[in-house]
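Below is one structure; the comments refer to it alone.
Note that this complex is displayed minus one protein chain, with the remaining chains in position.
And then subunit A:
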């Protein structure tokens, strides 16, 4: 297994890029492997988290020398983010990128759920993925209405598009979003990486939606972004609460860098586009350098070895973007009506949930329901991609006469 702690990587003073190096050619949206787009969106979220984390660390760090070192690495990470995110093409619309974000949320979370060793943490991913799955379906219907195009163009047939846990039922009291954390000293290191990865991805989705939503003129588009961005923010709460708040800044920094090594290494192994693979390869070398620095800081300021935080066995097996259709259909069939109460999961609509629903919906249909009604009205049906047969939940099957029923 690949052990990032055994590699030196690229020295920090070799990591700055010129304008020429920053000015990357974007992917061709008409010919790209959808999972290449997914890897780009994922690594953008990971780099954004690296930047935000580093800022928070700096604001909580009284040591000037450490603050300078953080500032330098953060500058490099900003350049990494600019390169990764600028691989996305100007030709793509905001909604097309949104469909890419939801495809990431579905297939990334599904992979993590399938590979999470801890049952309580696994339940958190299984629960969350059904909600992003539903968002993909709502946005796909919006996309056909607003841009007259089909989500198939973006997600291909790799990810199905049909209702998940209906977005209308995803609005819960914030108290019930807070999960119980893992125990940093006994948890499997892969669980730490899984949680940080999904947290970063969801955080980027939330930030993206809350900023691009008002760019639309169509009222239904503005409203749908508002609604789903609020759910994504709740997902950030859901996933970040899985992390042990007892992890100190030094070990958090180390976990961040180690996680980036795992993901760049994973994507380098899987990447089908040689030009993009070269980016993952270079960034892996840079992250190995950052990891060395983080390990030194941990030793110096915390008196611990990096292996005590992330283990000595190397990174987990490579994280892969691949279809998860049967897994998702199984979850749809078994967990569609699941709800949250306290730190656990229940099936009844409890009092606090009902109270929240009343406050928010105020007797009206939310945008996520309206978008489907409007699509049916305009096109006579709703947009779905059901490659593996009818929806596993009877009540969520498309109505008679649908194009894709």
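Keep this in mind: contacts are C-beta pairs under 8 Å (C-beta built on N, C-alpha and C of every residue); 3 or more make two chains touch, one makes a residue touch a chain; residues count from 1.
As a working rule, contacts and distances are computed from a predicted model.
K.L.:
I want to check something: the complex is missing a chain, and I'd like its UniProt protein name from "Branched-chain amino acid ABC transporter permease", "Hemerythrin", "Group 1 truncated hemoglobin" or "Acyl carrier protein".
P.N.:
UniProt lists the chain left out of the view as "Hemerythrin".
K.L.:
Can you tell me which of A:6, A:30 or A:364 touches the chain that was removed from the display?
P.N.:
Candidates A:6, A:30 or A:364; residue touching the omitted chain: A:30.
K.L.:
Using the document's definition of touch, tell me which of A:16, A:71 or A:91 contacts the absent chain.
P.N.:
Missing-chain contact among the listed residues: A:91.
K.L.:
Touching the absent chain in the whole complex: find that residue among A:17, A:67, A:82 or A:153.
P.N.:
Residue touching the absent chain, from the options given: A:153.
K.L.:
Which subunit A residues touch the hidden chain?
P.N.:
Against the missing chain, subunit A presents residues 30-31, 90-91, 93, 144, 147-150, 152-153, 217, 378-381, 403.
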